[in-house]
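Take a look at the structure below.
Every protein chain but one is kept in place in this view of the complex.
Our next item is subunit A:
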Amino acid sequence: MTLFDLRLQDIHNQLRNKELSVTDLVGEAFAKIGERDERIGAFLTLNEESARAEAARMDDKLVNGEALGLLFGLPVGVKDNMITEGLRTTCASHFLSNYDPIYDGTVISKLKQAESILIGKLNMDEFAMGGSNENSSFHPVRNPWDLNRVPGGSSGGSAAAVAAGEAYFALGSDTGGSIRQPASYCGVVGLKPTYGLVSRYGLVAFASSLDQIGPLTKNVEDAAYVLQAIAGYDPKDSTSAQVDIPNYASALTGDVTGLRIAVPKEYLEGVDPQIKASVMEALRLLESLGAVWEEVSLPHTEYAVAAYYLLASSEASSNLSRFDGIRYGVRADHAGSLIDLYHESRSQGFGPEVKRRIMLGTYALSSGYYDAYYLKAQKVRTLIKRDFDQTFEKYDVIVGPTTPTTAFALGSQVDDPLTMYLNDILTIPVSLAGMPALTVPCGFADGLPIGLQFIGKAFDESTILRLAHAFEANSDHHKRRPSL
């Protein structure tokens, strides 16, 4: 067993008992990155010098027996759309390739307050747009289980870094499934919290009504532990929720007796037969632990992808209008007029997927089309949310697969945006409804990980963590590691 196989709580205890030093721990992370990341491509920027200096300071603190933060000494990698003061933040876009932030996003401040150590910024699809991490302006990320396959997107770097043992845990962001889909493809745990539970201040906005930051970890307990550190009301984010934050770890009791699980039949149609078989096996396991499950229908599921792409693209076209080459970002040379400068900087700065979504969103919001596309999609969103609300009147958790297939080959879908969008068909409905959802490994198909998705009521992360933890404690899929 290596350090990377230990639970975060165990590592924390070893540090506290001086069986391990923060310097060794951080050294181990950079050693793994040095050995593996050339093949994986998970990191865009390393924070090595500061991380090592920080580790030395923390070791002094251990000697002095001072009080320790919740994530004391634990090395973390963060998706490169979260603003980090003094550390280059690019969103994997040429447009921001020189961007040096002047402040920390709230999650970064919270990680620092909990005394976690930021080891670097992780690769992603440009501005978080994509399902394969091939839309990074710099280089794609490769799936640690098969280097010819995608890690999923857009938090592909975050998922791959954890799966490859380069980061002890990572943060990603999920708009339509961008934490859960890559976590599923890479065989790690990924949690999209309820919209509003984690502050978005300092997250470069893609689709503001959908974006949510969450953890990617090797097990459910670690996810609960990290969520504890990053959740909470933030006056700097006007969409931040004012709710009490429970103790998530204490919810992991192992007891799931009587929990009522709904399994949407729509989530089992059209998925790979091996994935369906793994999900059914998982349900039998949950049943043996005392939970009960029934098949239900979420009738508007098939409309979610269409509604999502209109809404997310509309919000993206609006959010990305701030990139003009004037105040920050890369400015085009030789522009003749101010309007040319906008056009040239944006045309040179954005990659193809970002342009495609800006075009789609601008069209959907333009005069004469707003009602037909944007407004219609927002009404369909209401119907999708109602499906969930009605189901949660009778059930505690919704369970199903996270993705319809396992990780696909690099380059195989890159020219076909619609097919790529359909990979997210099982994660998008939850995003539209704002509910929390968690994916855990539940099996393998031809050597590639399969993810099991647990969807909960708004702000009821505790219940999905409890059920997923009970599943994990009685299975060993999450313990398998890729050979690298």
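Everything below uses one rule, namely that a residue touches a chain if its C-beta (ideal position, glycine included) is under 8 Å from a C-beta of that chain, and two chains touch if they have at least 3 such contacts; residues count from 1.
Rule of thumb we're sticking to: contacts and distances are computed from a predicted model.
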UniProt protein name of the chain not shown, from "Bifunctional enzyme NodQ", "Aspartyl/glutamyl-tRNA(Asn/Gln) amidotransferase subunit C", "Type I-F CRISPR-associated endoribonuclease Cas6/Csy4" or "Iron ABC transporter": "Aspartyl/glutamyl-tRNA(Asn/Gln) amidotransferase subunit C"
With the missing chain put back, one of A:S317, A:Q413 or A:T439 would touch it. Which one? A:S317
Contacting the left-out chain: of A:G41, A:G77, A:P193 or A:G329, that is A:G329
Out of A:T2, A:N64 or A:S238, point to the residue that touches the absent chain in the complete complex. A:S238
For the chain left out of this view, which of A:F4, A:F138 or A:Y363 touches it? A:Y363
Interface with the unshown chain - residue positions in subunit A: 98-100, 102, 195-196, 209, 235, 238-239, 241, 300, 302-303, 305-307, 309-310, 317, 321, 324-331, 335-344, 346-347, 350, 352, 355-356, 358-360, 362-363, 366, 372-373, 375-383, 385, 417-418, 421, 432-434, 458
